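Shown here: the complex without one of its protein chains, the others still in place.
Chain IDs A and B follow the sequence of writing; residue 1 opens each chain.
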Amino acid sequence: MLDRKTEIWVALICLLAGLLTAILWVPFDSETPPIYDFRRQTYIGDAMLPMVAALGIAVCALVHLLLSWRRKVTEADGPFDKLTAAFFLCLFAIIIAAFVVMYWAGPVALALFGPSGEEAATYRQMRSTVPWKYIGFVSGGFILVFGITSLLEGSMRWKRALSSILAIVVLIVIFDLPFDTILLPPNGDF
Amino acid sequence: MSVLEYVWAGVLAVIAGPAAFEIFGLGVPITVLMVFGGFVIGIVGGATPGLAGPFLMAVSLPILLSIFGFTPDALLPVLGFLVGVMKGATVGGAVPAILFNTPGTPDAMLTTFDGYPMAQKGQAGKALRTAHFASVSGDTFSDIVLFTCAPFLAIAVEAYLGFGEKAALILLSLAFVAAVVGASPMKGMIAAFFGLFVAAIATGEDSYPRLTFETDFLANGVPLITAVLGVLILGEVLYAFEQMWRDRRVEKIKEVQQEGDQRLTWAERKRLFPYISVSALIGTGIGALPGIGSTLAATLGYATGDRMHKGPVKFGDGTPEGVAATEAANSSVSGANLIPVLSLGIPGNVGAVFLILAAESIGGFNPGPGVFRFTTSEVNPELVIAFGLFTAMMLANIMNWIIGGRIMAACGVMSRIPKQVLLPIVLLLTLTAIYVQETDFNAFYFAFAFAILGYLMRKLKVPTLPFVIAFILAGNLETSIRQAFAVSGGDSWFLFKSPLSILFLLIAVGVIIFFSRPKKPAANKAIAAERDS
Partner (left out) sequence: MKFKMFKGAVAALALVGATSATAENWAPEGPVSVMIAFQAGGGADTMGRLLAQELSERNGWEVIPENVTGRGGAAMAEALLDQPADGLAIGITVSEAFTYNIQAARNPTYALDDFTYLSTITGSQMGIIARADRGWTTLADVAAAAQAGEDISFGAMSQKLADAAYVIGKALDVEFTTVMVKGGRGGLNGVVAKDIDVAWAAGVQTPGIKAGDIFNLVSAEEDALRVSPDAQMLAEYNVPFTFGVKFMVVAPGGMSEDVSMAYQTAIAEVLNDPEGELNKMISRAFAGPVVVQGNDLRAMLDEGYAEAGALLEAASE
């Protein structure tokens, strides 16, 4: 169990979200209402399941709210603090950088160093050709693995850089080498 | 075909199936090879803190699908591999628990109580052998119960349940899982309802995909494997990242000189037998209920063993009986856990979730009551697959008996891979596995959305299992409710028209009320940990 305050907040948010969803989102974003008549037969419509689910969330949250309200006040730390925010800022900065590099490194490299003039090729044509198809995956993957390991350890170490590269090579061996019909990220998007 | 012919066809499908390669003119069937591969990987992974059976199954699933494709021929090799992983991880989890006091899998927590003291006394080898012996015995027993129970249960279900009763049964299972897993049944229910809601996005029968705000991004719904991997695996990875970052400490592992007789004699095995059999019964009974984890089985097995024990070395001070009682109980959960999947199509735990995902992705095998139709005029291929699956499980057990112990002993080295190196690789591996399935960067956004959801649920102590199971079962639930309603001619009491469905719904309500009453403080920290997970 968490501390009483957090439990109450969780219950309140679920209650509110459940109610809003059931009253506003579901009816306005489904084609058929929970129950409707069509060609002299009564049907359950598309709104039934999500509406029941949202109301279920609201009802359970209400019960949970009442149960938590009656609990004695307990001393415990909240689940989140400033450190959480700081950590996730760093983590998601690394992940976003990794994704951007993973997506664009291949096409950019092709534009800069690929054949030009008459034989110019698009990345779409080259997306399953060595080395272009590996550029995004290797560079983006390296930023992801090495970046996060360094973040967790608080220092950058050569050994970790090597193990990251090794891990990526192993992934390529597992996923890419044995199969002709598999595209590594990001090559399916081109 | 008669019943025996079906069993035999299943056995043949495994041992006489397509060969992977030949040794001395003898073909090695691909399924046997995959069971073996899964088994070895399972032990190695189970012995690696930070990895666990469900995780290995999750990551290997997309790779397996890429290798074997989506034909019915793929079913047995893929399911065999997953079953091998499941069994390997169960025994592998004991290795770091005994050697380094760090359980590789959550259910190996209680193994540390006696296994680690034994290792400190220089009896690590004996402790490992005890764990292996107890684990394999419990596992084998549990499988036999599965093979005998599941078909009968399935036939009974198929014969007596119409659309309405099936819907009521799904509701009962969901209520049970929601109420049992985690500290608060209400939070479990919220998770389950949320799973139903997310599954409703862009599904349904109308031409407009519901709940999508008319966006293209949501119009194709939530990709199943991506969402499940996101919540179960990536959520855990994010959670672990934060923990590691908070306490950046390097654990120093001290090694103790091992000495004395490490063997486990037949006399000693005989002495362990009562503990193993009692624990196996407990584990099997608990495993058959959806949603209850192997940690509870281990705890009960350990507590019962403690009460039976009269030897000179007390439980907790490093006695083989303690290791045996725990390992037999937690291992015998895995086979029985498949009873609800194979007989009802309802997954009760994470391992079963991945078996169902595999079967659904490949197609041609829909775990559930329809499988056990012993048709005589034409062959029911699903039944052959079911018996093939049983054969694969037995095969894994045999491998486990013969070489499991030796592989375990060799896996001690895995426990030394630092988590901060392993988990980022795991992240990239999972993302790659997702991408090769979806071939679309959008899949990453979904994966991270669900990873954050999984992380928040862990932080707020909302159990993830009810969410995942509800998410998977939502389609079946909605279909059977709509069908029951249509067949009843639009009767609003359609769910309460048969005594059986009324009974199911009453039990569901009863379960929720029972588990909602205020709890006494948990007797030990393992149960508390399970409640909080």
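In this text, a contact is a pair of C-beta atoms (placed from the backbone, for glycine too) under 8 Å apart; a residue touches a chain by one contact, two chains touch by 3 or more.
Treat the numbers as computed from the prediction; the structure is a model and nothing was measured.
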* Candidate in contact with the missing chain, chosen from A:G78, A:P131 or A:P178 -> A:P131
* Structure fact -> The listed residue (A:D37, A:D77 or A:E119) that touches the chain absent from the view is A:E119
* Of B:E158, B:E268 or B:D306, which sits in contact with the chain we cannot see? -> B:E158
* **Contact partner of the left-out chain, one of B:K87, B:H132, B:K187 or B:R482** => B:R482
* Asked: Tell me, which residues in chain A touch the chain that this view leaves out?
  -> 31, 39-41, 113-115, 119-121, 124-129, 131-132, 180-183, 188
* List the residues of chain B that touch the chain left out of this view. => 65, 69-71, 158, 162-163, 202, 205-209, 214, 216, 219-221, 360-364, 370, 373, 375, 377-378, 439, 475, 479, 482-483, 486-487, 489
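In this section, only the chains that are shown with their structure count from here on.
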* Asked: Which part of chain B faces chain A closely enough to touch in the complex?
  -> 63, 66-67, 183-184, 186-187, 189-190, 192-194, 196-197, 200-201, 204-208, 210-213, 238, 241-242, 244-246, 248, 420-421, 423-425, 427-429, 431-433, 435-436, 438-441, 444, 448, 459-462, 474, 477-478, 481-482, 485-486, 489-490, 516, 532
* To do: Sort out for me which residues of chain A touch chain B in the complex.
  => 1-2, 6, 10, 14, 18, 21, 25-26, 29-32, 41-50, 52-54, 56-57, 60-61, 63-64, 67, 79-80, 83-84, 87-88, 91, 95, 99, 103, 137, 141, 144-149, 151-154, 160, 163-164, 167-168, 171, 174-175, 178-179, 181-186, 188-189
